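The structure follows.
One protein chain is absent from this view; the other protein chains keep their places.
Which chain is which? They are A and B, in the order written, and residues in each are numbered from 1.
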């Protein structure tokens, strides 16, 4: 596909209408599918990938004409950035416009460019929300669930020698591939066939809104489940009140609502992110809080990871064991 | 050449690097010092040594996770710790263990999203190198998650180096276009950026994994017990960030209550129910929700569009 010289594959020497063949369209689609982020850069993001994806089209429509080839290449080397899957509709629409232009219709460079730039933002908004925001996390959650990590975390954090189910990542790979390639293909071909009206008809149908709404409901349920399964906060702090030892976790917090802390932590994290806190900053802060929370300043040094009860603020893995911590390996 | 960009970018990268170093100091430096002073007895860990050949495969894997060669799917697949973990497991001879550790690390990056070319940490590096260290050092779940944090942060340095230098290839594409040279544009989109990417991904990761993975595993295993406990606590807390990052996108409007529904179902059923089962319940509820509320929501934007388009465009709308 990287044939070097322009003139070699002109192919449309005959007069009359210049038509994009199905093969050209598929070739363009394949190039975009593979190389959309090959030369991702701060200056113009996916610009060279867009031009690259247009090369089969340019060869077919303008092959042999050096001036038109140059103009077309330059036209498609402008700033471009969109969601690689849903945004592929822009390529379909652009190819249709290029075809009309090559056949003498009044379509200016500016019209093509402003269609591209006008569509790339909205399509990135929809595509990122559905793809990166909903489908991928959902499928990842399923994949994680299939590996069996959830059950493991309930027992102990020691993963040594434990074998997860490799089917989790494999199934995730297959599903996400079907989603991504399928969406890109439909967007590319329908965008070309129906042109601009495909975009407006899909948007006007309200289908996208419904998909996003339904998927958000599903996504929220799964996130709630993941919170219960994987987010664990146990307070190991005990307070001596006269004769009795008050364990903050079991005797206070669990009395209010079991699992209150993990839920509060997730909602707090969401709120901080929403307020503009950077996730990396939070990750670093949380690691430091965990380490500080584990310092055994109130009691003896733990001999095993699990027997920190009473000596540090936070307690690993589970609430303080009732009589004596079981002698488990670390 | 990485330092090409102007002022602030260099500064922010400097800030990131200092953040990485300070994190490493906290995670590795202080405890080792404490360790040296307290001299707690720690049983020697059962570390797996990593051969040069395995390091090369892991380096290649990380390159592939950023490359276009897997039908452009890398960003959704090899770049995710879940998949990277399995592949590292295959390379190190324990696929099941790798899948499990990868799944754990992926919890932090559950809501990972790249928009407009910016990434909050690199799940790819965290997945490939994090899983390697975790397997090599037989780390516990929490320690695996904690080590993945600074590694993912280092990954943003690689990402920035790539995004910055690739701008130069844009200008090569421009010059090729001026010559009407289609092949030149193609080369500028594939050949040079991929060569550069290979250089900044394969080489450092291969070297780092070969020299450092077992070593870092040993260092972590040498931590005093209370600190290992701290990392174990992190294992329970860090997933909150991955989950909350995703909530930023979907914890909105009428979908909000369902988060608590999912949480309560899981708590009440005592974690007996798998996410798969929860998802099936979720699909049913989502269907009902859309049937009863979907029209109201999607129609909401329609009349508005009619309203705002001025009269003349409304006419042409009618004419169509």
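The definition used in the following text is that a residue touches a chain if its C-beta (ideal position, glycine included) is under 8 Å from a C-beta of that chain, and two chains touch if they have at least 3 such contacts.
Assume contacts and distances are computed from a predicted model.
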item	value
Protein name as given in UniProt for the chain not displayed, "PTS sugar transporter subunit IIB", "Extracellular solute-binding protein", "GNAT family N-acetyltransferase" or "DJ-1/PfpI family protein"	"PTS sugar transporter subunit IIB"
Where the missing chain makes contact, among the chains that are shown	A, B
Residue, one of A:44, A:60 or A:232, that touches the chain absent here	A:44
Of A:54, A:112 or A:126, the one touching the omitted chain in the full complex	A:126
Among A:68, A:117 or A:250, residue touching the chain not depicted	A:117
Omitted-chain contact residue, chosen from B:71, B:115, B:168 or B:283	B:115
Residue of A:151, A:203 or A:292 touching the missing chain in the full complex	A:203
Residues belonging to subunit B that touch the chain removed from view	5-9, 115-118, 170, 248-249, 253, 297-298, 300-301, 304-305, 308-309, 313, 316-317
Touch residues of subunit A, complete complex, unshown partner	42-45, 78-79, 81, 110, 114-115, 117-126, 128-129, 196, 199-200, 203-204, 208-209, 212-213, 274, 276, 278
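FYI, only the chains that are shown with their structure count from here on.
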item	value
Inter-centroid spacing, subunit B versus subunit A (mean Cα positions, whole Å)	9
